[in-house]
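One chain of protein is taken out of this complex; the other chains stay put.
Naming follows writing order (A and B), and every chain is counted from residue 1.
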Amino acid sequence: MTDLLPFVADLPLVDHHCHGVVTRDVARADFEAMLTEADTTSSLGTSLFDSLIGLAVRARCAPVLDLPEHASAESYLDRRAELGAAEVARRFLRATGTTDFLLDGGFRPDALTTTGEFAELAGTRAHDVVRLEQVAEHVSRGSTAQGFAAAFADELGKRAETAVGFKSIAAYRVGLGLAGERPSAAEVEAAAGRWLGAGGGRLADEVLHRFLVFTGLDLGLPVQFHVGYGDSDVDLHRCDPLHLTGLLRATRDRGVPILLLHNYPFHRNAAYLAQVFEHVFVDVGLATHNAGFRAPAILAELLEIAPFGKVLFSTDAFGLAELYHLGTALFRQGLSDFVRAGLDAGAMSEVDAVRLCALVGHENAKRIYRWERA
Amino acid sequence: MTDLLPFVADLPLVDHHCHGVVTRDVARADFEAMLTEADTTSSLGTSLFDSLIGLAVRARCAPVLDLPEHASAESYLDRRAELGAAEVARRFLRATGTTDFLLDGGFRPDALTTTGEFAELAGTRAHDVVRLEQVAEHVSRGSTAQGFAAAFADELGKRAETAVGFKSIAAYRVGLGLAGERPSAAEVEAAAGRWLGAGGGRLADEVLHRFLVFTGLDLGLPVQFHVGYGDSDVDLHRCDPLHLTGLLRATRDRGVPILLLHNYPFHRNAAYLAQVFEHVFVDVGLATHNAGFRAPAILAELLEIAPFGKVLFSTDAFGLAELYHLGTALFRQGLSDFVRAGLDAGAMSEVDAVRLCALVGHENAKRIYRWERA
Partner (left out) sequence: MTDLLPFVADLPLVDHHCHGVVTRDVARADFEAMLTEADTTSSLGTSLFDSLIGLAVRARCAPVLDLPEHASAESYLDRRAELGAAEVARRFLRATGTTDFLLDGGFRPDALTTTGEFAELAGTRAHDVVRLEQVAEHVSRGSTAQGFAAAFADELGKRAETAVGFKSIAAYRVGLGLAGERPSAAEVEAAAGRWLGAGGGRLADEVLHRFLVFTGLDLGLPVQFHVGYGDSDVDLHRCDPLHLTGLLRATRDRGVPILLLHNYPFHRNAAYLAQVFEHVFVDVGLATHNAGFRAPAILAELLEIAPFGKVLFSTDAFGLAELYHLGTALFRQGLSDFVRAGLDAGAMSEVDAVRLCALVGHENAKRIYRWERA
């Protein structure tokens, strides 16, 4: 690990998008399945430890579990089992230097810690981000086509009372080619009728995803979008953030932030949107830990044209405690390398560098999410 | 600023695409609004000085106004106002080392210098690039569906007498998904009929943009296309240069250069087109100054597969005098870094490096535009 600049090593971070952690012990197959966006390994390939993130676990996580750097996968997993999942989670979460975690609790909640449990493990604050689709699917049970819109808005309003933001996973269901216009009440009712008529369940309807987003915006909380990189369920060619251009143009005057998550490998496209639309914010979470020592290259590309006031930090860590630590440590590395390059080139002063890091590390998130209010 | 190689520091440049400069004094809000492709700032974000281009203004422009590097935004703008816009323009334009500026005078001409005024401020030559859509919109007033094609061709022919090239902004109006075939006279008449029947004004019709381009090619002058990066009016996903493939394939045998401007973040796609089509030329203007100290990374990506005989320099500077200086200085930095990396890797000789820089800096432009003829 190259040296971090001191003001980056000590930078308090807000992780504005992650998930709960798994507290059961995991065997090697489970560990590999949770390590990257691959569902599983296959005899066609090799171990997923053969990847930059696998190397990063052995290089950067092993010492946190009292092992030497580059410990073997076997000895790493043995030591992990010996310590137990709760102790492992505690160590990694507390190693992050994160003051506030924003948790999307909408995916596999049964397998993960609750927000409260997470905060306790991490020894710091955790806040709720509400997944729009989960609320919609919950409300849909027992709802009618006529009643769905009002029931959803009502339920989301209740959830908003204790949440700091919303999240759309339209990318996973229909892609990001959402129209710009708010759907009419009749369109929503018709779409809800089709959905419920087909038995309800997993929502995947362009009109309804769009309705969910506009309802979230009405409530004034920031709305996160999954964008780009994800698992094999994603049709990545439909998840370029540029497909959201129409919707972003239509919502730019509302004063409500929209946050484009992940974005890799379309992060330069996302940076463009963050520059030209007042309410658009971006990160490169998920890619950061997956790319291991290449994470700084990705962050540098994001920062080419994205204003520093529009870039946030997130890990998108899910399940494995290592991912919070890696996402954070590799983000710090990337930020430090970026400002060091700028300082070496005479492109910024140290005062500028400190300000840039504070904005991206926590100030932007605090300005956007305003959890003091929640 | 890392040291420039001497033959890059002294390289005469042709800026083959830029605009006039604003000569009125500008307040901070105006300055920020012209600095990047954002229309304005917002309380959701922070100052646009918080960006690589903002840092570049303070690092690279401040000394030209007799301030120390990294002067604050406030003191910079104060000093700028003190000197007055004309003196500021004179200083920055003359600091570029540009021998010839090619000006697209078609956007907000009332707010900007004319080509003649620009040349005087810069103390060097300036040439006209004619925006096809502006001519079409001008001609349309008082024209008929039947008469439009001939009237346009006639007017464009007159403009060509004192111009060195044409420019299409189809990207801003309908995207770059133009068909390859020349539209028939009947198609043009029908399209003109629809346009004029709807009251004329702002042109946005695939057939007509295509007709404009073919009419420009008939006159034998190089045709520039806005590609990729631009302001919030652009639907960037429709502005990938690859959408022009059919038109480029259809026009490759005409011997008339087509120049793809900007291209970011699709500059590798543009480089591919420049390699496989004889008449295609590329640059990364606009991105160069926006990306500040990251500009060299972008230029290096362009030069991976684009032949050196097909790459040009432009700033795409518009309005703010700083942008000519930054676009030029950062291009020199990128070119110097690129050939230095090649020299260090033993990938080229110094003779090769000098030749590469001369081609990209001015020789390609002089071979393509032939203003001695104009």
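Just so we're on the same page, contacts are C-beta pairs under 8 Å (C-beta built on N, C-alpha and C of every residue); 3 or more make two chains touch, one makes a residue touch a chain.
Since the structure is predicted, the reported quantities are computational estimates derived from the model, not experimental observations.
Student: Return the single residue from B:63, B:97, B:193 or B:342 that touches the missing chain.
Tutor: Considering all chains, including the one not shown, the answer is B:342.
Student: Looking at A:291, A:335 or A:348, which residue reaches the missing chain?
Tutor: In the full complex, the listed residue that touches the missing chain is A:291.
Student: Looking at A:195, A:229 or A:331, which residue reaches the missing chain?
Tutor: A:229
Student: Out of A:45, A:157 or A:220, which touches the unshown chain?
Tutor: Among A:45, A:157 or A:220, only A:45 touches the chain that is not shown.
Student: So that we can see where the missing chain sits, which residues of subunit B does it touch?
Tutor: Answer for subunit B: residues 240, 242-243, 245-246, 249, 252, 255, 257, 268-269, 272, 275-279, 300-301, 303-310, 341-342, 344-349, 351-352, 355-356, 359, 364, 367-368 touch the chain left out.
Student: By the contact criterion defined above, which parts of subunit A meet the unshown chain? Give residue numbers in ascending order.
Tutor: For subunit A, the residues touching the absent chain are 1-2, 36-48, 50-52, 55-56, 58-59, 69-70, 229, 231-232, 235-237, 264-265, 287, 290-294, 297-298.
Note that in this section only the chains that are shown with their structure count from here on.
Student: Where the centres are mean C-alpha positions, what is the separation of subunit A from subunit B, in Å?
Tutor: For subunit A versus subunit B, the centre distance works out to 36 Å.
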